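For this view, one protein chain was removed and the others were kept in their places.
Chains here go by letter, A and B, matching the order in which they are written, and residues are numbered from 1 within each.
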Amino acid sequence: MFYFEKRQQTPGYLKALIPIISLLLGLFIGALAILITGINPLLVYKGLFLNAFGSWYAFSETLVAAVPLILITSGLIVVFRMNVWNIGAYGQYIMGAIFSSYFALFASNGLSKPVMLTVMVIASMVGGAIWALIPTLLKIFWEVNEVITTLLLNYIALYILKFLMYGPWKNPSSYGFPLSKTFPDTAILPIIFKGTRLTIAIIFALLAVLVVWFLIKKSKFGYEVRVIGDNPLAARYAGISVNRNIIIGMAISGALAGLAGMTEVSGIVHYLQVKIGADYGYTSIIVAWIAYLDPLITVLASVLFGGLASGGYSIQITMRVSYGIVGLIESITLFSLVGAQIFLNYRIRWKNGSS
Amino acid sequence: MAHHSIYIVLFANTVKAGTILLFPTIGEIFAERAGILNLGVEGMMLIGAFVGFVVAYTTKNPYMGFLAGVLAGGFASLIHAFISITLRGNQIVSGLALTIFGGGFTTFYGQKWINMTLTHTLTPVKIPMLSSIPYIGMIFFNQDLIVYLSYIVVFVMWFILYKTRLGLNLRAVGENAKAANAMGISVYKVRYGWTFFGGLLAGAGGAYLTTAYAPFWLDGITAGRGWIAIALVIFAMWDPVKALVGAYLFGGINALQFQLQATGTTIPSAILNMLPYIGTFIVIIISSIIVKTRHIKPPKELGIPYIREEK
Partner (left out) sequence: MDEVILETRNITKVFPETIANKDISFKLRKGEIHALLGENGAGKTTLMNILYGIYLPTSGDILIKGKKVIIKNPLDAIRLGIGMIHQHFMLVDTLTVLENIILGLKEYGFVIDKKAVKKRLKEIENLYSLKVEPDVKVWQTAVGEQQKIEIIKVLFRGADILILDEPTAVLTPQETQSLFKILRKMKEDGKSIIFITHKLEEVMQIADTITVLRKGRLIKTLPKSETTKSQLAELMVGKTQTLDFSRKRPKSNEEILKIENLTVHSDKSLKSLKGVSLSVFKGEILGIAGISGNGQKELVQTVVGLKKAVQGKVVFNGIDITNKPPRYIAQAGINYIPADRLAMGVAPNLSTIDNAIMRRYYRFPLSKRGIMNYRKALAYTMMMAKAYKIKLDNPFAPIKLLSGGNMQKLILAREILENPKLLIASYPTRGLDIASTQFFRQKLIDIANKGKTIILVSEDLDEVLSLSDRIAVMYEGRIVGILNAKEADKNRLGLMMAGVKT
């Protein structure tokens, strides 16, 4: 039998090795899954890689997917560090998209582009923050489990979006498709690299990372977050207001997810529709974990998983391999990451039955 | 009479729709009672639904399909069991990974099954005598065998939980694992066993969905029912009999929504489809307030890995 023995010190290489091995394990199991269907996994992975990193355009598409991941994950890091489980980034993202779309669709008259975009950015952040604060307040006042409420609010947000798209906000000339009118030009984020879909949203994302990094590493708020995350009782004892910090953290988290929703409709789609980035909310949880809740590593991890998402979409079209493979690879990677955390604090020892 | 029959159909459908939720809710109650929070119910249900559908389709036998779905759910839960029990990983994240896994797995392999329909589904079997009770008989005793199985499961699990050694060991492990271990109970075995049981029942809920209630395959067919089941665990306050009430309540919302859609209502379908989630949202708030004010506590060890002392 084996057993675990506590380590006094975690070897540094292990921290770097675990995410890499986890990702490789995800890819390996994914390969087996593909093999069962009779397709050569190496060809699929080659396609995946080329569609993610093989050319400047492919890489730019990867970055397009990485932007919302960076935005959402930066926010999640703040609350995950306090052991508050915001699983509702998807709903907050949708609310951000809806709130900003409202101004693009119905209040764009006479506003210049910078003003319009500023209004949309603020609206999206407010929308996302409101959607995140509902479960937060329920948690604080009545101890309602935030995992379940944030998750349910994802579904509720999705059906609000559907209601709008099939009903009041529907584009009358969309031939029955559930989408809104196209935004006016003033409501569209400017592209920064010609020939790609990369907008100034990438600057929002990097700014978000820097702000969160500063908050966590340098600010008083970051110190309080650390204490709360490790021992909420000690935090109370030290006079830290746990609730206040959770509210601030969730507001940041919701606002950044909302902003991600805005960058999607205003930067990529240019109208509101039912299908907007459904997976970012969940993928960002994996990104946060693989980055050890560190904002700077998040950028790298987001590019990696952005590539997986972007490449996954491409091969679904070009090679007819289901996008489900991305979920499989992601989930195995996450399983492996969570399972492997034990090796940071323990090492495996083998013992024969007798001694 | 015709007027009455609408309600009977509605209530009979309530029981059917409720059964889909009842199995996973009971399963999760027992896993949580052992101290294991498994947020992968949605994923396990999807896997159960998919495997159940495929096996029922290929064997043309819905019972075989159901059984296969049950087992598939059980096997899926073992991943979570291994990570959260043996490797002491974070149960919240591992459960979410299981949900993502279920989605990925069924989307990937389900691609070619989309929109296929079962030719052989579970059919009602009247129970003699009982089915002739006015109203009640038509609602509860003119159902398929799996519904009857769910009645038995509720009763048997209630009995096991409160009256037997098995249930005692379970409650002890979920409330104070260290004390249970000191009394010679293997915390690991109890946890593995009940997490597996939770997986079997989640699989059962999913498989019942595709072999009886909605006998076709769609991507993401469980549509969040796994999360509703997890919320129902709190509503039920970790009690199998209360789970029955909760499951039928939400089965009722489902059945009503279906009936309204079928009769052509003016309410937009997005709003109708939102109902179960709004309902769950409200119910989880109310139950949480009740749990808090009445000082009913979730199992104390819920979500906490058990670490046997360093040997």
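The rule we apply is simple: a residue touches a chain if its C-beta (ideal position, glycine included) is under 8 Å from a C-beta of that chain, and two chains touch if they have at least 3 such contacts.
Quantities reported herein were computed from a predicted structural model and do not represent experimental measurements.
Chemist: Identify the residue among B:I6, B:V125, B:V156 or B:A179 that touches the chain left out of the display.
Modeler: B:A179
Chemist: Please output the residues of chain A touching the missing chain, sorted low to high.
Modeler: Counting over the whole complex, chain A touches the hidden chain at residues 5-8, 218-223, 226-227, 230-231, 233-239, 241, 354.
Chemist: Which parts of chain B face the unshown chain closely enough to count as touching?
Modeler: 163-166, 168-169, 171-172, 175-176, 178-186, 295, 297, 300, 309-311
One rule holds in what follows: only the chains that are shown with their structure count from here on.
Chemist: Just curious, how far off is chain B from chain A if you go by their C-alpha centres, in Å?
Modeler: Going by mean C-alpha positions, chain A sits 28 Å from chain B.
Chemist: With touch defined as at the start, can you tell me which chain B residues reach chain A in the complex?
Modeler: 39, 79, 82-83, 87-90, 92-94, 96-98, 100-101, 103-111, 224, 227, 230-231, 234, 268-271, 273-274, 277-278, 280-281, 284-285, 288-289, 291-292, 310-311
Chemist: Which of the residues in chain A come into contact with chain B in the complex?
Modeler: 3-6, 33, 37, 85, 87, 138, 142-145, 147-149, 151-153, 155-156, 159-160, 162-163, 166-167, 282, 285-286, 289, 322-332, 334-335, 338-342, 351
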